[in-house]
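With one protein chain withheld, the remaining protein chains of the complex are depicted in position.
Just so it is clear, A, B, C, D and E label the chains in written order, and each chain counts residues from 1 on its own.
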Amino acid sequence: MQISARNQLKGKITSITLGSVMAEVVVTLPDGQEIVSAITRHSAESLNLKNGDEAVAIIKSTEVMIGKNP
Amino acid sequence: MQISARNQLKGKITSITLGSVMAEVVVTLPDGQEIVSAITRHSAESLNLKNGDEAVAIIKSTEVMIGKNP
Amino acid sequence: MQISARNQLKGKITSITLGSVMAEVVVTLPDGQEIVSAITRHSAESLNLKNGDEAVAIIKSTEVMIGKNP
Amino acid sequence: MQISARNQLKGKITSITLGSVMAEVVVTLPDGQEIVSAITRHSAESLNLKNGDEAVAIIKSTEVMIGKNP
Amino acid sequence: MQISARNQLKGKITSITLGSVMAEVVVTLPDGQEIVSAITRHSAESLNLKNGDEAVAIIKSTEVMIGKNP
Partner (left out) sequence: MQISARNQLKGKITSITLGSVMAEVVVTLPDGQEIVSAITRHSAESLNLKNGDEAVAIIKSTEVMIGKNP
């Protein structure tokens, strides 16, 4: 399935922290940049996410802000 | 000001499309990856965004999904 | 690719409105319920969305609110 | 109060999981489709959500992505 | 209907800008603070929003970031 979210950053999962409802998943990109994701614990479990897995951080354009130094 | 949004990706603005209400801004990262942002036109204008500007794409962790190939 | 977004509602595209930056896409579910999506025009074009297409409305759990009548 | 969020799906609450900060609430629609919501625990408590309650899953259009099989 | 979104700020609508797909609505709070909202044009029209209307800006907690000066 192709999805409309235009930002799809490929990397490897390097950290998973499970809470009772939510999970924090870190995807490290090839250049070392880390992307942090907060998803439900159930999502992390149903995708069977594990450290070292190849994964994609997906972000809808309307969720991206722009910062600029004056 | 430091902000809680943990994903802050530095790059250069390489495209700005202005609509009547919204604007699409593309930030190209050093490795060539493009990040697409949809913000209000007023935001783009009040930050005076221009092609070639250094900028930061900022994303709250709760907005990041994870994709995985089975 | 499997994605972490847990809400995936299958239907048919019944309306597409293109603006200069954004597009509104309506997905009608089998029971007649309409789901309205606002994505970038570029996303709608790159997916080549057309009326009658089978499509999936995808929603991250953290974006869903709950309403209740007292 | 009427709200601008255009996606309002009526169903019954069929699962509530409480964490220390967040809560996961599942609303099952009449056709059996489940909608998963992640809200704060305080929200779940202040609405006094219980299994079997009639509830509405509310989603802003800008949060809905579109998927399409090629 | 009560909704789970915990941030509900009452004010008056002081500006509406309509695009082809999106609309920008400004709600001015009693203390003069402006809250800017980007919703679909169809939402603005179906709520029949007009300047001077009393309105509520509604924000889900997971959408609120925190900034702090060091």
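Everything below uses one rule, namely that a contact is a pair of C-beta atoms (placed from the backbone, for glycine too) under 8 Å apart; a residue touches a chain by one contact, two chains touch by 3 or more.
Since the structure is predicted, the reported quantities are computational estimates derived from the model, not experimental observations.
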item: Contact footprint on subunit D, counting only the chain that is left out; value: 1-5, 19-22, 40, 42, 60, 62
item: Subunit E, residues in touch with the chain not shown (by the definition above); value: 5-9, 13, 24-25, 27, 30-31, 33, 35-39, 43-44, 47, 49, 53-69
item: Subunit B residues that touch the omitted chain in the full complex; value: 1-6, 37-40, 42-44, 46-47, 56, 58, 60-62
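Basically, only the chains that are shown with their structure count from here on.
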item: Subunit A-subunit C separation of Cα centroids, rounded to whole Å; value: 21
item: For subunit B paired with subunit E, centre-to-centre distance based on mean C-alpha positions, whole Å; value: 22
item: Two or more partner chains touched - positions in subunit E; value: 1-5, 19-22, 38, 40, 42, 60, 62
